[in-house]
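All protein chains of the complex are present and in place, except for one that has been dropped.
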Amino acid sequence: MPDSPIMHEQIRKAVCRANMQLPAHNLVIYSWGNVSAIDREAGVVAIKPSGVEYDSLTPEKIVLLDLDGNIIDGDFNPSSDTPTHLELYRSFKNIGAVCHTHAPAATAWAQACREIPCFGTTHADFYYGPVPTTEPMMENAIKNDYELNTGKAIVQRFADLDPAEVPAVLVANHGPFTWGQDAAKAVESMVVLEQTAKMAIDTITINPQQGPINKALLDKHYLRKHGKNAYYGQK
Amino acid sequence: MPDSPIMHEQIRKAVCRANMQLPAHNLVIYSWGNVSAIDREAGVVAIKPSGVEYDSLTPEKIVLLDLDGNIIDGDFNPSSDTPTHLELYRSFKNIGAVCHTHAPAATAWAQACREIPCFGTTHADFYYGPVPTTEPMMENAIKNDYELNTGKAIVQRFADLDPAEVPAVLVANHGPFTWGQDAAKAVESMVVLEQTAKMAIDTITINPQQGPINKALLDKHYLRKHGKNAYYGQK
Amino acid sequence: MPDSPIMHEQIRKAVCRANMQLPAHNLVIYSWGNVSAIDREAGVVAIKPSGVEYDSLTPEKIVLLDLDGNIIDGDFNPSSDTPTHLELYRSFKNIGAVCHTHAPAATAWAQACREIPCFGTTHADFYYGPVPTTEPMMENAIKNDYELNTGKAIVQRFADLDPAEVPAVLVANHGPFTWGQDAAKAVESMVVLEQTAKMAIDTITINPQQGPINKALLDKHYLRKHGKNAYYGQK
Partner (left out) sequence: MPDSPIMHEQIRKAVCRANMQLPAHNLVIYSWGNVSAIDREAGVVAIKPSGVEYDSLTPEKIVLLDLDGNIIDGDFNPSSDTPTHLELYRSFKNIGAVCHTHAPAATAWAQACREIPCFGTTHADFYYGPVPTTEPMMENAIKNDYELNTGKAIVQRFADLDPAEVPAVLVANHGPFTWGQDAAKAVESMVVLEQTAKMAIDTITINPQQGPINKALLDKHYLRKHGKNAYYGQK
């Protein structure tokens, strides 16, 4: 007997697969991370259920919501970080997916309340400048609508930044969020962020005075992979 | 011919399984760690035998004792750390299991005689404040009844702390002990402690002046996962 | 039906195999590295295609070029780092292969703009002195013919060094390049460099004032493995 069809199967499958990539890339232990994606035309966000471990995830367990957080379909509670994801989708109109983890090196920078300077071309290949850190949240913003206000702190930090050019942020005292066009890209940004964060710790261990690379090198590396003059990879 | 029944099979199985989780989580090498659990109604403590490697453990080899350390059943010597475990069970009336390892990052904090500050929400999700470190033990307490006195040093350190709110401690110059409702939870606390300890080392490498998160954020994260107003996970 | 023959099959196979060694040795994630080799008699350079992941590489996908960068055979774009490789082949007449990665510890030294001092015999067994770092590139050299100028910066740094004695370099703000007689040897130098770089970070963490080993020890270790009086290994 065939399985009965499920709503929005494709985005659920993509989100399920992307969540399962988190432990495969050593970005999470237990259920410490979540990926969501949005189908903007349908107005549907698909997100990991709260507290469920990755190896028991199936597309059916992925929760569907609208942009206001109303559940459209799903038997589980959505991730407790859902209001943060939704705020990012409402404010960053061009992103298609969001990823959140407590990946250790990126989280260490978030805990240290420091942005990750662009120390080299590995960083510049993906992020067009430092990976910013939010301002620590005020007591009131923590006590009420905490997860929503986490999203607002990120959006505020990007007032003068383009989320397409820097698809990652560190929430102070907390950890990283990344995003991208689709769920796989949001996870890729998390993998790159963690590797970049690790190398940045070693860089300042070797040379505590090290400053960021110059603008010409940042431009060169970012723009050879992004934008209309990109020449990396296959056409 | 069927196996003959063993006494208290269920708790022995749980303790055996939890001990075997230690190398699976990279928390131990050789036989450097042990897990025990207590059946308070039966007055029985089940603990790993001393110096036996994890992959040769079976429920039958788990040693059963009463709370005074008298052996009830078992062909092996119990872990040499048994008097520490028993002291914790006698003093912390609500814990159901104890775990001890020399997990490297947590042990480094113990060796440095420093408590682990609550640097972020990863820590706050599990521990309601810093993970405390005991006072270094006096010469006399080391020479006589050392393992018992190790337990007493932990209990003394928790004079003003609730073991249910901070299910972990660092014994100065030695290493971590964790606990929980059951053997699996005690091991989970050890896994979380080691990850937290690693991230805390990187945090102070990045920013040696970094202080702990504020009380509002600690409350928010700890209480969204624990207590009557918790809203994380599935009901 | 047999496969149709491919041009220069042997060097393509060796380059394909060497590229696939990069993830096996944990030197790269995604497609962050490339190996090439040269057949000097035939005037042919074989190099990884740009942006292709390692597990989908086949000898057929390896691109063949001449020393001026003209494509001889191949359906893919060559690595975007190709002009760097070619400059090294043109200037270092005795090398047979080049490897480039963003291996994390070596990249941290490159990002810190520091050479790796010869802190011990592990280093001296392979490199006859410190592993040098290039000068940061000028704005003009970055804007025009960047990859070619990266090669020139390396060659300039070796004005007074013998590439056969130090088969590795760190490009400032970027990452390592290594070389060797053939593709396997170029990868071996990258593996050794990464291990050496990691140990050097720990060395200065333990003792920030540590200086390099003395000349006699450097000579002893380098020369017992290299040159006419070598006595390590089997004849």
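Residue numbering begins at 1 within each chain, and the chains themselves are lettered A, B and C in the order written.
In the analysis below, contacts are C-beta pairs under 8 Å (C-beta built on N, C-alpha and C of every residue); 3 or more make two chains touch, one makes a residue touch a chain.
Note that this is a predicted model, so its numbers are computed, not measured.
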{"item": "Chains in view touching the one left out", "value": "B, C"}
{"item": "Of B:104, B:132 or B:233, the one touching the omitted chain in the full complex", "value": "B:104"}
{"item": "Candidate in contact with the missing chain, chosen from B:10, B:58 or B:77", "value": "B:77"}
{"item": "Contact with the hidden chain (one of C:13, C:61 or C:198)", "value": "C:198"}
{"item": "Missing-chain contacts mapped onto chain B", "value": "29-30, 32, 49-52, 76-77, 80, 102, 104-105, 107-114, 136-137, 139, 142-143, 146, 173-175, 201, 204-205"}
{"item": "Contacts of chain C with the absent chain, listed as residue ranges", "value": "119-122, 188, 191-192, 195, 198-200, 202-207, 210, 213-214, 216-217, 220, 224, 231-235"}
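Heads up, the rule we're going with is that only the chains that are shown with their structure count from here on.
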{"item": "Residue-number overlap at the chain A/chain C interface, same or different (half cut)", "value": "different"}
{"item": "Inter-chain centre distance, chain A versus chain C - centres from mean C-alpha coordinates, in Å", "value": "33"}
{"item": "Distance from the mean Cα position of chain C to that of chain B, given in whole angstrom", "value": "47"}
{"item": "Residue numbers of chain B (touch at least two other chains)", "value": "none"}
